[in-house]
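Removed from the display is one protein chain of the complex; every other protein chain stays in position.
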Amino acid sequence: MIISLTTDFGLGDGYVGAMKGVISGIAPGVPLVDITHIINPQDLGGAAYVLWTAVPYFTEDSVHLVVVDPGVGTARRAIASRTPWGVVVGPDNGIFTYLWAAARPDLTVALENARYCRTTISSTFHGRDVFAPAAAYVAAGLPLEELGPVVSDPVTLPLPQMEIGSRSIQGEVIYIDHFGNAITNIGRLIWEGPVLHLDPAFGTTEARMINASRVTVRLPGRIVLPNRGGPTNRASHSDIGRIHRTYGETTQGELLALVGSEGMLEIAVNQGDAARTLGLRVGTPVELVEPGEGD
Amino acid sequence: MIISLTTDFGLGDGYVGAMKGVISGIAPGVPLVDITHIINPQDLGGAAYVLWTAVPYFTEDSVHLVVVDPGVGTARRAIASRTPWGVVVGPDNGIFTYLWAAARPDLTVALENARYCRTTISSTFHGRDVFAPAAAYVAAGLPLEELGPVVSDPVTLPLPQMEIGSRSIQGEVIYIDHFGNAITNIGRLIWEGPVLHLDPAFGTTEARMINASRVTVRLPGRIVLPNRGGPTNRASHSDIGRIHRTYGETTQGELLALVGSEGMLEIAVNQGDAARTLGLRVGTPVELVEPGEGD
Partner (left out) sequence: MIISLTTDFGLGDGYVGAMKGVISGIAPGVPLVDITHIINPQDLGGAAYVLWTAVPYFTEDSVHLVVVDPGVGTARRAIASRTPWGVVVGPDNGIFTYLWAAARPDLTVALENARYCRTTISSTFHGRDVFAPAAAYVAAGLPLEELGPVVSDPVTLPLPQMEIGSRSIQGEVIYIDHFGNAITNIGRLIWEGPVLHLDPAFGTTEARMINASRVTVRLPGRIVLPNRGGPTNRASHSDIGRIHRTYGETTQGELLALVGSEGMLEIAVNQGDAARTLGLRVGTPVELVEPGEGD
């Protein structure tokens, strides 16, 4: 039993503390852990990705309170949804899309039972007044069904799809992490000896074997050289000639492609910042190109 | 039972960890939660405001350890004070002013009993050597009276007062939050249908009804247009023509006034940063102007 918190509230205000206070009054003694509070303000896609990298490592009796809520005070629903990794609680705006794609939820309900909200509900801070109490009551043992009616059509974000051609796989950057690593939707990739097995993560059904040492990873190339202020070299694209197993196979400053901790193709610079160096952003196309028969 | 921590220590050093270690040795098993550790260094007013937005959501058996302490090592007192939302522990420099204005404390004592400090007290880190042990002993059940003598004159900061005229209310910005929202001392405002009831928060005794759709919110206007580097347009003041209930009633980028989560008048930009856009700072005057009879 544990409650995790994920928000875009930042780390400097009292908002997160207020939610922790509300929870501790309803579910005293339940441990609280922070996942992150610096989701980019109102970045639903970023929130969805971060949750997908953290929530599946928790057990079924956990509760995950998520407040990234640009629609607060409008008619958007508030929901709780039971997953194999615990109950997720938050606004119905698509932040649970990746989790639901990984495992269809048992049950999703709308938080409409006023008994499990704070007495006065502000129009700007449902994290404190609606979501935190709901999460705490669930952690304290309340059946999900008590919170409100079943929701059969929760909001989802469009999932970035791979396009799998005969000799290439096209995807895109879906997240830039703290180190500047660019994570793509090309995955999940699983090592089988020297070869990668592609086991599609989001919806695509076709699997594929990839020769890691012969494949080319192609990025649209804006190469920003480190000399700031000076002239900037631009290349039409950047090619990486193989997929490595680990940073340790490369030298400091070297650009590499590898399989990240979630099994997704990832672009990195050894002890550097790939996103800044290469100008990569969420949505930047990335292509895996396999050699032709005559190559 | 829970202990919260609020400091200006930042997030990168070992200071917060040292306090958590000291606490865990004296009060093992008591959950610890962070409120914030990035209060602006030595910003007593900011600390006082943040505590006011977080601490009142905790229950009476909580302990709140607060270390924003520019006077460490001088003769300033160290105190613990019992509020309806738990015992607050920290330096006697005014950081509890807003909490005490919201509810007069039962009892305030000075932390003078050396038995409840660490054996060696550094002259620069009372958070670890004085405040953390005191907070932990209180959480472990020690009566407040054991910590030291009663303090009858704790230090308070001047509370920013509203000035209520016949057709206007003058206040000021008291806090800028993570989103760039500017929170004022004009409050507490409570919706009663389409009308706002003003229920003074800090000391002022006069109440007032305000027509939210006809009132003008006037700011001293430095409008910084988004085109950075280009010419800056400056207006002598900015007017907002009404008070909204929620961000959702406005469009992206729109300037609005609304009632924040603590019931205070707040200046915001929908999915933007009002403080940066308008050059608002703590102390910037804000005025509510009601239409005259002939308007």
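Each chain gets a letter, A and B, in the order it is written, and its residues are counted from 1.
To be clear about the criterion, contacts are C-beta pairs under 8 Å (C-beta built on N, C-alpha and C of every residue); 3 or more make two chains touch, one makes a residue touch a chain.
Treat the numbers as computed from the prediction; the structure is a model and nothing was measured.
Enquirer: Can you tell me which of A:Ile164, A:Val215 or A:Val259 touches the chain that was removed from the display?
Expert: A:Val259
Enquirer: Which listed residue, A:Asn211, A:Thr251 or A:Gln271, touches the chain dropped from view?
Expert: With A:Asn211, A:Thr251 or A:Gln271 as choices, the missing chain is touched by A:Gln271.
Enquirer: Which residue numbers on chain A touch the omitted chain?
Expert: 1-2, 4, 6, 11, 31, 33-39, 49-59, 62, 85, 177-179, 245-249, 258-261, 263, 266, 271
Enquirer: Considering the whole complex rather than only what is displayed, give the residues of chain B touching the chain that is not shown.
Expert: 9-22, 24-25, 28-29, 31-32, 34, 41-42, 70-74, 122-125, 128
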